[in-house]
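Just one protein chain is left out here, and the rest sit where they should.
The chains carry the letters A, B, C and D, assigned in the order they are written, with residues numbered from 1 in each.
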Amino acid sequence: MRYLIRRLEFFVVTLWAAVTLNFILPRLLPGGPEVALRTRFHGRINPATVKSLEVALGIHSDQNLLQQYVSYLGNMLRGDFGVSLGFYPQRVSYVIMLALPWTLGLVGTATVIAFVLGTLIGIFGAWRRGGVLDSLLPPVFVVISAFPYFWVGLLTILIFAVTLGWFPQAFGSSSEVTSEFSWPYISDVVYHSILPAFTIVLTSIGGWILTMRNNMITTLAEDYIKMARAKGLSTSRIMFQYAARNAILPNLVGFAMSLGFVISGALLVEIVFNYPGLGTFLLQAVNNEDFSLMQALFFLITFAVLLAVLAADVLTAWLDPRTRERA
Amino acid sequence: MGLDVRLIADQTAARADEVRPQAGALRLVGAALRHNRKALAGAIILGLFVVVAIIPGILAPYDPHAQIFDQTLPPSGAHLLGTTGNGQDIFSQLIWGTRESLAIAIVAGLMATLLSVLIGVSSAYLGGSGDHVLSLLTDVFLVLPTLPLMIVLAAYARGGGLAVLIVVIVITGWSYGARQLRSQALSLRHREFLDAARSRGERGFYIITAEILPTMTSLIVANFLGAALYAVLAAAGLQFIGLGNPSDMSWGTMLFWAENNGALNAGSPLWAIVPGLCIALLGAAFALLNYAFDEISNPALRPVRRRR
Amino acid sequence: GTTSSSGGTPSKGGTLVIDNESGTLWACGFNPLNPNDASFAFGPVYEQLVYVNLLSGKQTPMLASSYKWSSDNKTLTFTIRSGVKWSDGQPFTADDVLYTFNLIKSNSALDLQSVWSVLSGVSKQGSDQVVMTFQSPSAPSFYYIAGQQPIVPQHIWSQIKDPVSENDAVPIGTGPFLVAQGGCTPQNIAYTRNPHYWQPGLPYLDKVNYPAFTDNDPANQYLATGQAQWGGQFIPNIDTYWVNKDKANRHYWFPPIQNVNLFMNLTVKPLDNKLVRQALAFGIDRGKVSKIGEYGYQPAGNQTGVVTPTFNDWYDSNQAAKYNYKFDPAKAQSLLQQAGLTKGSDGIFKDSSGKRLSFTVISISGYTDWTASLQVVADNLKQAGVEVKEQDFSHDDYFNKLFTGDFQLGYGSLSTSPGPNPFYELRNTLYSQTTAPLGQTASGDYGRFNDATTDKLIEQFTATTDSAEQHKIMKQIEGIVLEQVPVIPVTESVSWYQYDTKVFAGWPTKDDPYAAPAPWNIPDWEQVMLRVHKK
Amino acid sequence: MAATIKQQPILQTVGLTRHFRVGSLLSRRYLHAVDDVNLTIGGGQVVALVGESGSGKSTIARLLALIYRPTAGEIFFKGQRLSERRSRRDVLEYHGRVPMVFQDPYSSLNPVYPASHALMRALKLHQPELSHPARRRAAEEILASVGLTPPATFLTKYPHELSGGQRQRIGFAVALACSPELILADEPVSMLDVSVRIGILNLMAELRRLKSVSILYITHDIASARYVADQLLVMYAGHVVESGPAEDVLAHPKHPYTQLLLSAVPDPRAPLTSMPAADVGEPPRVVDPGEGCRFRWRCPYAIDVCSTDTPRLRELRPSHTAACHVATSDMETARA
Partner (left out) sequence: MIAVKPLLEVDDLTVDYDADAGAVRAVDQVSLQVAPGEFIGIVGESGCGKSTLLYAIARLLSAPATIAGGSVRLKGRDLLAMDEEALREIRWRDYSLVMQSAMNALNPVLTVGAQLRDTIDAHDAIPKEESPNRSAALLRMVGIDPVHLKSYPHQLSGGMRQRAMIAMALVFTPELVIMDEPTSALDVVAQRSLMLQIKELQRRIGFAAIFVTHDMSLVSHFSDRLAVMYAGQIVELGKTRDLFDDPKHPYTRALMQSFPSISGPKATLQGIPGSPPDLAHPPAGCRFAPRCPLVEPRFRVEPPAMVAIGSTLVRCHLYGRDH
């Protein structure tokens, strides 16, 4: 319990620091909403209009930085992210909700697949040292993970979508299928996600294979594994209950972090596959100098990462009794 | 130790705890090359690129920027890889692009490692509230979404060229290493040779630089390799989405141009494939070296010869 | 007319797919008075009073069945069409028009075309007439008032509390299409047939899909794989990429609509010197810029400032021939010498104080064709003894620099949209009333060109509705541009347009330019959506 | 006996206390590693500090070596308060006079340097006037004096090329680098094999005899304490529970913990005895322990007052004190 309280402490402090950075960062950008408004109206906008639009956008250029900061913190706490400049008059929360499910669905699934698959390969590889899983796959995937994944994406599109025509090369679903909870729709979404998910899995699995394998090897050298063998336990029991369960502990937080980064890491994949996700919005927000959307996305991503880390902590505490009491 | 937060459990726990007799980064690398085929492969690739980066003028037949040829020519004797949609020689671009791509990887890798060492090790050594603050800083940077942060920073300094790109990569890339180094330094803190140094009256600065750092060589080298790999990919990604300086000549900007001119579909696929391949190769070189390095600093990870 | 190119009665039905990279996902707002949303609502959903063809200026009555200028050109009277219904079945009346104009008057943020900067009042006359009174004669404003102002239904909009931040997710308009509840997702807008549409038998199409593309390449691939039929895309190497995959049916037509200029800040020395500007004009190989930077798809511009061939009948070829601005580095160098500059040992000219003739040209990052173009320009000008370095900014920052005069050279087009004749662009390029002191926001004339004769000519043009008179004035303006070189048109941006005739016919073509053809030509795209039909 | 303390003790502590904070920001708890320790080390004296694992022995050594700062209490070096020695010169001098030898010969030498690195550094710090060759000569002399011969070969060897005993000798060599007056030896032999242990113990005896340094010998091996020490201090859970001349304490242990400890020492020459009842290896509570005797949970003689009052050291025999409410001067040991 004390362990979790300590983690909670960390959660709050880090969130605060990140949120504050979020506040500062966009304000470092040149220009600002006023400039953006002016260009949007081709310079033919009078100051009164600018003022009225700023009010509508929740921009308070008359407040000093501290006042802005305080009201910003309040808004973040309430989950009120204001109105998007780039999608004006839409609210930021509305804009985000448009894209969030897609990002979560695609990259979340792909990350989970990569983690599970990579971890399993790592476990079996380390168990049979010198076998194919151990001597071939890790180096191969480690090399592949060094490939820029937008490039891998481009190639997969060229090969599997454009040339072979097996998969669609863009979008999260086809425009002919109405979005509802039905088999045609779901299968359509899955069909559209195969290539981008494949790209993510292909380029990220190497890391999981390697770390899991190395942890496993370290764990397999432990005395309690020797002991388990001496006790005559079955192979699977030793491999999972004794070795893998201990070896996976250090990876959980890493996994949580990457799960949290889903939203941001998806950016390049989303762009290449024209996927309707948050990453695309983020790039747009930056290009549009859409403060509020940018801040909200930053906040969301940071929050998600922290939440995932917290979840991983809980999981770690559950799996590893030592952490529960560690002072 | 109060708020001793461990955000990332040390994935290289084994390495972090071990302090083996090790003599200098150079000798380690030398050993790596002699005994490890993966390291050798990585080193050869890297070496090739280094040579190309040093003498591009001799290898490249044309000015990489000059838009003087017919557009979208297929590969031929005159243009080994054909020409771009803008009438430039792809091969010459590739050769000249090596220099900047490699420079980013190495400079950013070094700087990020330096920052990691500085912050990670001082954090561990200082302990107490100094550790608190530095750890928190590290964790915040770990949690902050890297790619978006990079995009914002790069957009901020739009078109600022190489230096900006490197700074952005360093700012976003140091934290992971710092955390690893901190945890290794922390485990070192309980090593008695540090207490021994303290009890004979050494100053803190000496202890950090002359007693702690040399024992961490292998982790620092590994960190550099990781940071360089990160720099390669990050720079390529940023340049690809147009946040580099498009008039620079590097593989990432080549990809940017290729993408914007639909190279893969518009008749000059090599324009996109080859620079991507080079990035992949450079990345792979660092990844292989890192992989091999892991095996060298932790013998348990070495491949085993199966007897039966 | 609604004649189909294949003859016979066009068949009904079919789903047309638009392919246009907008760089954004759809936010699904359709407020036609909002600058972000207007391009999805104005045209197929909300209509204007009169359609003015952007390419030819040809007019087609829409919600106004006719109009009439007063003799002093200060009053404009529209007769509102009867029998038009809103898509919810309510009748459309002159009150809706009156309401719309009053709405944008009281909410200046909605007055996207700044019509109230020329209007003084709007009133209803009889049951079906609306009278606009002008502050001063302003014939070209007709394009904005009649051709660019969408009309919204009073019975809906009067209920809306804040029309400025209105989202209008399910828009009610008079246009041929509507967007049903759920018809819009972040990745696609589905326009479906409006059963109440006032033009009998139209539209032919059941549905138009407008998918969202955030990047050019996926959009091009989508088009290339035949999933979309109507493109508004820059496609590199279009013959290889697209046409050759179905030569019989795939066509493109890129009518130029606006200049891509080298803007010069005339407050920067020595750009204030006419000779230097002329030298620059001679120092650019427009043909090569077009070929390398734009694959030849955007044709070279000309120094009259008139976009050709689109506005050929305004173009004064005699004057142009007299000046003969073609790539001539020697001529450029001699002009620079005349201007009192001397060539330095590095091949770059210097002024008397030794300052090199070196300029920074600003551009928009991500606009790679411009960057490629500027690489050619820089190379050209180097031969003329002028150094040019490119610096990229985000779209907004770039325009802010242009507006406030914070630049030396700028590459690009006006931020305002072009009009149906060259006057619209030239006015905004040259008219000193549109400019502002350095540091303040100018809506036009970024280079701070200030010439009384030009201003006078522009005002004369504004005051007349007589075409012959207008042509005469335009020739004089062209002469000034050729002589003074306040701006250097380098290439001409075009209406990117690809069409696939495999399934659909009725496309605008070079021979039947019934509308500016790109799907992003607002509101021209409505005309295309009305006429295209299944073969 | 050697218990004759010269005019002034080399080192003396008064109420030396060290707590460690454990737990998070929200729950502050303190681990009492060392509580209120008064000890005195005279010139040329070997004082042994024994006690079970975690009783605070190393913490005391580290406090004395200035690696930790005391939470409370004061250390006097030759009558002078250490807290007043602030300047770098003074501190350095103290380090030179009171060096420390560590428990683990495998981790107390930096693996990346030759084993002599620490020795050379110590010479450089404490005898900066020496030139490089002079320093080498001095180093060789010192190495020879701790039994590492030929000394020249040991200057270039790396720690992993040395055996545990040799490394521990290097440890003492470092301690000798600047005419020490008191060597703090924290379990210098506990990680060594029996066969080499005695060599190090003999080396300590030698050093005391030839260089007349005092030694604080920390150990949990009472037999070796008896072998080298004049004075014996027994610690339990941060408290000194018994102290006195070594032979006297061993012959007449007063504190129940000392008695337990003595009875547990395996001795092949003595007959096998069964254990007293309180043999549970229950670790003492040292986190926020509160008042009371810390041995009371394991003590067969515990009475009510033990859980309310912390016993103070009382002299029960001549210069032999014990901190126990129950022990009396005539109560005899359980060993008999």
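Keep this in mind: a residue touches a chain if its C-beta (ideal position, glycine included) is under 8 Å from a C-beta of that chain, and two chains touch if they have at least 3 such contacts.
Computed from a predicted structure; not experimentally measured.
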| item | value |
| --- | --- |
| Which of D:38, D:163 or D:212 contacts the chain that the document leaves out | D:163 |
| Touching residue (missing chain; options A:9, A:54 or A:222) | A:222 |
| Hidden partner chain, touching residue among A:117, A:194 or A:233 | A:233 |
| Residues in chain D touching the chain absent from view | 52-53, 163-166, 193-199, 201-202, 220-224, 226-227, 250, 260-270, 272, 274-275, 279-283 |
| Chain A, residues in touch with the chain not shown (by the definition above) | 129, 222-224, 226-234, 237, 241-242, 245-246, 249, 319-322, 325 |
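Everything below uses one rule, namely that only the chains that are shown with their structure count from here on.
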| item | value |
| --- | --- |
| More contacts between chains, A-C or B-C | A-C |
| For chain A paired with chain B, centre-to-centre distance based on mean C-alpha positions, whole Å | 22 |
| Set of chain B residues in contact with two or more other chains | 3, 155, 259, 264-265 |
| Residues of chain D whose C-beta touches two or more other chains | 24-25 |
| Complex interface listing, chain A residues touching chain B | 6-7, 9-10, 13-14, 17-18, 21, 25-26, 28-30, 129-131, 134-135, 138-139, 142-143, 145-148, 150-151, 154-155, 158, 162, 206, 210-211, 214-215, 217-218, 221, 249-254, 257, 260-261, 263-265, 267-268, 271, 282-283, 286-287, 294, 297-298, 301-302, 305-306, 309, 316 |
| Residue ranges of chain D touching chain B (in the complex, touch as defined) | 21, 24-25, 62, 65-67, 91-92, 95-96, 99-100, 102-104, 107-113, 118, 121-122, 125-126, 158-160, 171, 174, 177, 184 |
| Residues of chain B touching chain A in the complex | 3, 5-14, 38, 136, 139-140, 142-149, 151-153, 155-156, 229, 232-233, 236-237, 240-241, 255, 259, 264-265, 269, 272-273, 276, 279-280, 283-284, 286-288, 291, 294, 298, 300-301, 303-306 |
